[in-house]
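A single protein chain has been removed from this complex, and every other one stays in its place.
A and B are the chain letters, set down in written order, and residue numbers restart from 1 in every chain.
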Amino acid sequence: MDTKITKTVSELRPAGANAPAPASAFATALPFLALLVIGIAFPLFGGGYWGVIATRACVYWVLVSGLNLVVGFAGQIAIGWVALLTLGAYTTSVLAAGNVLPALPPYLALAIAALVGAIFGLIVGLPALRLRTFYFAITTLGFATIVTQVALAWQSVTGGGVGVPGPIFPEPFSSQWGFYYFCFGLAAICTWMTANIAASRFGRALTAIRDAEVAAEASGIAKPALLGTVFLFSGAVAAVAGGLFASLQSYITPDAFTLDLSVLFFIAILIGGRSSILGPLLGTILLTVLPEFAAPLVAWSTFLYAVLLLVIVLAIPGGIAEMLDFKNRRPLESDRAIVPRPELVARLLDTAPDAGTLTLDQVALSFGGVRAIDGLDMEIRPGQVHGLIGPNGSGKTTTLNVISGYYAPQHGAVRLNGAALPALTRHQRAHMRIARTFQTPRIVGSASVLENVMIGGTIYGRATFVESLLSLPRHRRDEAMLRKTAMLALESVGLERLAAVRADRLQHAELRFIEIARGLMLRPSFLLLDEPAAGLSAEEIARLSTLLLAIARAGTGVLLVEHHPDLIFDICHHITVLNLGKTLAAGTPAEIRSHREVVNAYLGG
Amino acid sequence: MPISAADPLLDVTGLSTGYGKIRVLTGVDLTVRAGEVVALLGPNGAGKTTLLRAVSGLLPWQGRVHFDGRDLAGAGPRETVKCGLAHVVEGHRVFTQLSVLDNLLLAAYDLPRGERAARVEEVLALFPEIAAKRHERAAWLSGGQQQILAVAQGLVRRPRLLMLDEPSAGLSPVLVDRVLVVVQRLREAGTAVLLVEQLIEKALALADRVYALARGSIVLEAKTSEADLPQRLEQAYMTGGSR
Partner (left out) sequence: MVTSIILSGTAMGCIYALIAVTYNVMFSASRVFSFTAGTLGMIGGVLGSLFIARMGLPVFVGFLLALAGGALLGIVTEIVAVRPVLKSLDQHLYVLSTLALALMIQQFTAIEWSTEPQPFPRLFDIARVEFDQQYWLPMLACAGVIVGLELLYRHTLIGHAFLAIAEDNYAARALGLPERQLRMTSFALAGVIGSLAGFAGGEMLLAFFANAPMLTFYGFVPVALGGMGNNRGAVVAGLLLGLFQQTANFLVGGIFASVAVFTVFIIVLLARPEGLVGSALQRRV
């Protein structure tokens, strides 16, 4: 009786109408607005000394805002970023002072420094694509030392140990408070720009690369291009900070650019928390201001920063951002049920074009001496659920990995409508509308459920990085489109009520359905599922079945790699049984179920 | 607290465990008596390896596990080995850079120095094929010999219960028989064995009792002498035990 009423109510409520307003926009903006007001009013109640500190905090934040995208969002451990500050400071100062070329106006010098910074940001950052974490961290440290030493040695240009005077910006920015407003203005612009990126498909893609790289690839996110862009931006912004720093100091020498400064920037981001703008902003202010409260603290400042870093890493890895995340402290309902709405699946997938059949043509692959797949032929048709089963070690997951581009077949080919798919191009599968899920759910734990699903549609965004940076109309249209589609996907799988919740608070079964929702964002022609029923209760498996059948009915070809007999025999139109990399049997569920050899293979006889 | 002959050697009640958020075992009950061979069967992903890992202390668990009268709550592998419970893990993993002799001496790490060599010789006497290769590096042994070495490692501490995880995996039929002969000898010597195996017929031939594990709980418990066992097992596997 009750279920009937509930169903009617949910039919009345139109789908997609429940998209949570962009994270309650006013509540998120409030802290920034408060800081803006404090910053503008600061000269009224701050004295000359504190004016210098405040200006310094603004300058540091200009650098840290860009570095935040590299360290906080992309998760790259770039400890030596002070190198870019040094480069920017010297470039601006030297060009403005006229040591090498005739003196340039300070704004032009600053702009050129930004360009130099962008290029070097790319140079320092690109090794991250090839090197392991610790190795990359060490190389950035080495780079920072090198830059300082070059500044020391290149006396004709940089003045060596004697140094150069910093640039002086013209009226109205030449006075102390005038310069303060200049730096404050730039800091505010940087805050706005990086916040725009954070709330764009680029920001989400960065966190995906950091926390779920495999899933990012499967969603079509190209790591080199994205990281390269972020390094360019971060380097440019750091160099601008350098120019401002030089002006603030009035005179720069190589020993102003210590490793301690680099450590400050890096730790400010980690104390602030990853994937946050507000956290690192508060962190930067905190670290700049803290040593000023007591003279002895200045000498111990780096020690203090290190202690703070250790405490954060061990106790609150989420940093200040996690401490301020009140909405994720609210308890969740304990008896949550995942109730997919199959009728919505058809609406979501209605634009999936017919891509023909996905075939495996005599595919063979060996690892070392073991033939993992041994001459496999298989055909996955659109609109059907194709099951792939077999004992452990039979090659099921390997087959799925070959289709999704993680392994290259040594013989044979995977063909889409006759044309062979290029090997080892896993990040291009999304463009071919081939989506997949993983044996262990690959999710960005610190992002919300909705953001995780939106990652699936990254390649459908049209706005460029610059358009997102400046929040131009195309960026806003992208966000609206992705948000709406993601909500529809969540409603189809039955998890819309959890859209705003941090993904790592969810149960295992819910994470599996989120992966499916993410895959559906692609409007896939083919959906490949890697043991989606593992860890699910019987009830949840039944719901998964209805969902998968609805997806197939909408025209998508579903490949289901599974152990669970219930799921396989209930919903598959066709089953292939693998054993030791070869097809043991293929046919309808009825044929397979009574096949003597299949039963034996399962029982291991 | 010493147990009487009637009490089981290993007594597991309501065992639940998993990896992070994924719950693998929910309320498993299982017993092994002194000197008996118990087979643990089940489809892939059922949780057999997870069960052994929980009992030997490699994984944290909830529930109740008693061994030889002792409560194993909070015990890690080092303690369970001391109590007389040995776990030979899946995949015939031995330390390839060390010799056969050194592999066995490592198993005797917690024994007083004087005893180590003697215990190792005792175990080598049971396995002439690896005794002959005592100074060779484990990397040069065949898969079957490595599996025998792994079992030998488990026996150095004279366990009362030896848990074997798929000792036949990756081995040819001839080698599989060699390994299972070892299990037979252990039973004759009075060591209890908990054997996880994929080769059902061979396991049933050796064991006194059998449990079937599917989807995280025990779906079948029987003596191997019972007549309709093969059909009941097939039923338990293919339907996942839920129908």
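In this text, contacts are C-beta pairs under 8 Å (C-beta built on N, C-alpha and C of every residue); 3 or more make two chains touch, one makes a residue touch a chain.
If you're wondering where the values come from, they're calculated on a predicted model, not measured in any experiment.
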The one residue from A:68, A:401 or A:448 touching the chain left out of view is A:401
Given A:57, A:87, A:113 or A:137, the residue that touches the chain left out of view is A:137
Of A:62, A:270, A:355 or A:490, the residue touching the omitted chain is A:270
Contact with the hidden chain, among B:102, B:122 or B:234, goes to B:102
Where subunit B meets the left-out chain, the residues are 20, 56, 58, 76-78, 80-82, 87-89, 93-98, 102, 105-107, 109-110, 153, 157
Absent-chain interface residues of subunit A come out as 75, 77, 79, 127, 130-135, 137-139, 141-143, 145-146, 149-150, 152-153, 214, 259, 263, 270, 299-300, 302-303, 305-307, 309-310, 313-314, 317, 397, 401, 406, 438
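Quick note on the criterion: only the chains that are shown with their structure count from here on.
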CA centroids of subunit A and subunit B: separation to the nearest Å works out as 43
In the complex, the residues of subunit A that touch subunit B are 391-392, 440, 507-508, 511, 531, 534-535, 538, 563-566, 593, 599, 602-605
As the complex stands, subunit B meets subunit A at residues 18, 21-24, 43-45, 197-201, 215, 233-234, 237-240, 242
